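Here the complex is missing a single protein chain, while all its other protein chains stay put.
The first chain written gets the first letter, and so on, giving A and B; residue counts start at 1 in each chain.
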Amino acid sequence: MSQSTQEPSVGTADRKDSPSRRFAADFCESRLAVGGLLVFLAILLVAVFAPQISPQDPYDLVALDILDSREPPGTQSVSGHLTFWLGTDAQGRDMLSAIFYGLRTSLLVGAMSGFIALCLGTCIGLMAGYFAGRVDTVIMRIVDLQLSFPSILVALMVLAVLGQGVDKIILALVIVQWAYYARTVRASVLAERQLEYVEAAQCMGLSRWRIAFRHLLPNCLPPLIVVGTVQVAHAIAVEATLSFLGLGLPPTEPSLGLLIANGFDYIMSGRYWISIFPGIALLITIASINLVGDQLRDVLNPRLQR
Amino acid sequence: MSVFIIRRLMQSVVVIFIMTLIVFFGVMVIGNPVDILIGQDCDGPCREKVIRSLGLHLPLHEQYLVFLKNALKGELGNSFKAGIPATHLILQRMPATLELAFCSFLIAVGLGIPLGIWAGLRPESLSGKVIMGGSILGFSLPSFWVGVMLMLLFAVELNWLPATGRGETVPVLGVEVSFLTLDGLRHLILPAVNLALFKLSLMVRLTRASVRENLLMDYIKFARAKGLSMNRIIFVHVLKNILIPIITVLGLELGNLIAFSVVTETIFAWPGMGKLLIDSIDVLDRPVVVAYLMITIFMFIMINLVVDILYSLLDPRVRLGDIKQ
Partner (left out) sequence: MTRGPVTLRVDGLRTHFLTKVGVVKAVDDVSFQVGRGEVLGLVGESGSGKSVTGFSVLGLVDPPGRIVGGRILFWGHDLVALPEAEWRDLRGSKIAMIFQDPMMTLNPVLRIDTQMIEAVLAHDKVGRETARQRARDALGQVGISSPDERLRAYPHQFSGGMRQRVAIAIALLNRPDLIIADEPTTALDVTIQAQILYEVQKLCRETGTALIWITHDLSVVAGLADRICVMYAGRIVEEGGIDAVLDTPLHPYTKGLIGSVPSRNRRGVPLSQIPGMTPSLLNLPEGCAFRERCPRADEACHAMPEMTVPSVDRQVRCFHPHDEAIG
C-alpha cells in the first residue's frame, strides 16, 4: 500500500532459498545482533547449569564464613579453598556464585511470566481478532485501559493488594504483560483474516477454533516473536526493580535485583562490587535480549523490506 | 470536534468509575480490609469502634457508595503513621514529584528528538550508530541501576554533586520549587537525568524509526521532485508527520515518568510521592497506598484525555473527519 514507487518489481520465482534460510541470512547481517544472541545463549547456559558451575553454593549457610564478608575481588577465602573472583557480600557469599544463581532466578521468573502471558495474551488476542464484534470491542477496551498504565504501577497495585511471594510476583508480571501480546496478536489476526486462505479454510468447513489455531496462528508468529523478546527483557527489568524496592522476591531466592539492593548500602563506603557486578550481569542479560529483538524487528518488518 | 471531546470525557469518567471499583474490590474483598484500614496495634473494643466508624459492618454495595462518596470529597482515610488524612500527605509531596517529572520530560524531549532525527538521517554513519547503540543501552539499563551508577560516579567518586535529597526551594505561586536556586539545581540534576534516561532512549528510537519510515514515503519523493531543499523536507514535511505519533507517546510517557519516579526517589531520597509510597508499603501504612493509587490513576486518566484531545487537534485527518460527520 505504501510501497515506494520506484523499486523495480522482481519476480518472486527468483528467491531460491527457503524462507527460514533467508531469515537466518537477514538476521546475521547485523553482527551486533549475532553477538547479542551468542551472549544470551551463554547466559542461558550459565543459568541452567548454575549449581554445577558455581564455585560455591551461596545458599548453603554452612559453607559461608562470616570472616569472608565484604572482601574485595580477587581475595582468597579464609579457608583457602576458593578465590572470590568478584568479591563477597555482607554474609560472606561469593559474588560470582550469587550472580549465577541470581541470573537463574531472574531468567526463570522472566521466562515463566513471559510464557504464561504469551499463552494468555495470544488466546485472548485470537478471540478478539477472529470473533470480532462485541467480543472484540470489550476485550480491546480492557487491553487499551491496561496499556495506558505504566507497568510499574500495575505491578505495584497487584502487589499492594496481594502481598509478596514468588507466585504473586509472577502473577503481577503476567498481568503487566498479557495485554501487549493480546494487542499484537489481534492486529495480526485482523490483517490475516482478510486473506484468501482463511476463506478457503472456511469453505472447506473447518471449525472456527481449528482455523484460528492451525491456520491463523502460525502466520501471526513473526510480530509475536518480536514482542516476546522485548517483553521478556522488560519483565526481567521490572522484576529487578521490584526486588530492588523491596517488594519483589524474598531473600531466600534472590534475583539480581535483590542482590543489587543489598549492595546499595555499601556503595558509599567504597565496597562497590557488591552492587555493581550483579548490575552488570543484569545489564548484559537485558541488553543482549534487546539487541536480538531489535534485529528481529527490523528483519520481520514488512515496511522496511528491501 | 466538540463531539469528540465530549465522547472522550464520558469515556474517561467511565474508566475512573471502573478503576474505583477495582481498587475498592482489591482492598475490600481480596485483601483483608480490617487489617488494611486499621492499624496493627488496635484491638478489641478499639477495632469495634473503628469498624463501626469506617462502616465496615455494612453490606458491600453500601460500603462502596460510602467509599465513593468519601473519595469524591478527597477523604481516603488517615495515614497510620502520620495521623493526618492520606490525601493531604500525598498532595504535600506532589510538587516535588511533579518538578522531577517535568525536568526529566524536558531532558528526554529536548535531547531525544534531535538525536533521533540525526540518527534517522544518517543511519550508516558512525554518529548514527553510536546514538543507536547508546539508546539500546539506555533502554536496557534498569533505571535503578543507572541511578546507583550515577550516584557512585558523580557523588561518591567525583564528588561533584550531592547524593541525596532536594535542594533549597523558593515559593512560586504558593508552591515550593527548587529548580530556581543553584543548590536546588545541583540536587535536581542526578535524579532528573536518571529518570529521563529510559524515556530519552525511547524518544531517540521512536524518532529514528519514524524518520526512516517517512523518508521512504511517496510524498517525500514528490517533495524532492518539486526541487525542495533537504532542510525544508526534513523540518517541515517529515517533522510534521513524525510529531503526531511522538506526541501521542510523549503524553503517555509523562504519566510513566510520574510512576517511575518511585524508583528514582527511593534511590536519591527525593521527598516526593513515590518515596512516600515505598515508605508506606514498608510500614504497612495502607491508607496512604490506597490514596496514592487512586490519585495516580486519576492523574493518568486525565493525562490520557488531554493527549487524545491534542492528538485530534494535530492530525487534520482526525479533526476534520469529525466535521464531515
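One rule holds in what follows: a residue touches a chain if its C-beta (ideal position, glycine included) is under 8 Å from a C-beta of that chain, and two chains touch if they have at least 3 such contacts.
What you are looking at is a predicted structure, and each value in this text was computed from that prediction instead of being measured.
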Which of B:L228, B:V249, B:I278 or B:I309 contacts the chain that the document leaves out: B:L228
Contact footprint on chain B, counting only the chain that is left out: 217-219, 221-229, 232, 236-237, 240-241, 244, 315-317, 320
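Convention: only the chains that are shown with their structure count from here on.
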Centroid spacing, where centroids are CA-atom means, of chain A and chain B in whole angstrom: 23
In the complex with chain A, residue positions of chain B that touch it: 15, 18, 23, 26-27, 30-31, 133, 136-137, 139-145, 148-149, 151-152, 156, 163, 212-213, 216-218, 221, 252, 255-256, 259-260, 262-263, 266-267, 277-278, 281-282, 286, 289, 293, 296-297, 300-301, 304
Of chain A, residues touching chain B in the complex: 2, 4-6, 32, 145, 148-150, 152-153, 156-157, 160-162, 233, 237, 240-241, 244-247, 257, 260, 264, 267-268, 270, 272, 275-276, 279, 282-283, 286-287, 290-291, 294, 303-304
